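Here the complex is missing one protein chain, while the rest keep their positions.
On to chain A.
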Amino acid sequence: MKLSIERGTLLKAVSQAQSVVERRNTIPILANVLIEAEGSEVHFRATDLDIEVVDKAPAQVERAGATTVSAVTLHEIVRKLPDGALVTLTDDGANGRLSVTAGRSQFNLATLPKEDFPVMASSEYSSNFTADAPVLRRLFDKSKFAISTEETRYYLNGVYMHVAEADGGKVLRCVATDGHRLARIDADLPAGAEDMPGVIVPRKTVGELRKLLEDDDTKIAVSVSETKVRFAAPDITLTSKVIDGTFPDYTRVIPQGNTRKMEVDASEFAAAVDRVATVSSERSRAVKMQLDEDRLILSVNAPDSGAAEEELAVAYGDERLEIGFNAKYLLEIASQVDRENAVFLFNSAGDPTLMREGNDTSAVYVVMPMRV
């Protein structure tokens, strides 16, 4: 195999590959990226056995062929090469080395046989549809903060992507929760997605997917089966197993009868929460919200380190209310609001609180209060 490729193109392809590769590996080949050159294209393939990513990049292929090298090492080398350099990868198949040359730099990297590289079995996808990158970006960006890291409830370690019934008909919906907060984000249902099985997309896959969605004009081909999900951009294909478990019935968690409504400028609110939380060194910082007519007092009282209080003008016309939240959770949901005011709907100090943006019900958040 011999090919030449522009450094920037190579870096982009290899960086996606190395982020999929697990840092600590007991199986050596899993640390490697499979490089396959043919025609005028080179494919970079990496896997951790749960996720597989394939990057396609244009290259001048002199001699077709394939080999595998350490993804992390190759990435580090390419990263340190000067911008605009032309990189040549040569593998003569004889000495078990891949030579990487660029200008006056030359590297020889140990290779492992391409035959040993595990390629994810292709499967039948029962549902195929196309979605615009910004749509998927919104669905996953606004829900991923609520993904659980608790391995005891592994079925919460991802975003539940499924078709749901909303007021205006069927929608493509993403839900994530860790038991303390929940995000439910809806988008118009793309044509062809009607019969999609609901799948739990693992946290790592959500992170990798994000890299496919940077460009607003990209169209993503989405394929879903009971066990796998595939997202394909023109240059990158991401295939992932989905979490084998049942996502809990989240609909009963979303409060329906919360009537005490507070409307507040989201960024002012977030900044104030952030400020008062500074005095507490506790890991779970509790912020107390005291609501009175059109007035909100945020306060933190940390016996060991100090106290803080800040008053905010809000729109609130209900009875007096005192309720506590984890500051981090409040900040996270407040930062999801980007256009309008944040609307909070409370019930009592012990019940889940609902938050949405203005009157938009296509993105709702639920957060559990804390005892203060």
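We adopt the following convention: contacts are C-beta pairs under 8 Å (C-beta built on N, C-alpha and C of every residue); 3 or more make two chains touch, one makes a residue touch a chain; residues count from 1.
FYI, contacts and distances are computed from a predicted model.
Asks: Of the options "Serine/threonine-protein kinase RsbT", "DNA polymerase IV", "NADH-quinone oxidoreductase subunit N" or "Cation:proton antiporter", which is the UniProt protein name for the chain that has been left out of view?
Replies: Going by its UniProt entry, the chain not pictured is "DNA polymerase IV".
Asks: Of A:76, A:116 or A:150, which one is in contact with the hidden chain?
Replies: Answer from the full complex: A:150 touches the omitted chain.
Asks: Among A:162, A:181, A:228 or A:241, exactly one should touch the missing chain; which is it?
Replies: Considering all chains, including the one not shown, the answer is A:181.
Asks: Applying the definition given at the start, please give the residues of chain A touching the unseen chain.
Replies: Touching the chain left out of view, chain A contributes residues 150-153, 177-182, 248, 253, 282-284, 286, 326, 350, 352, 366, 368-371.
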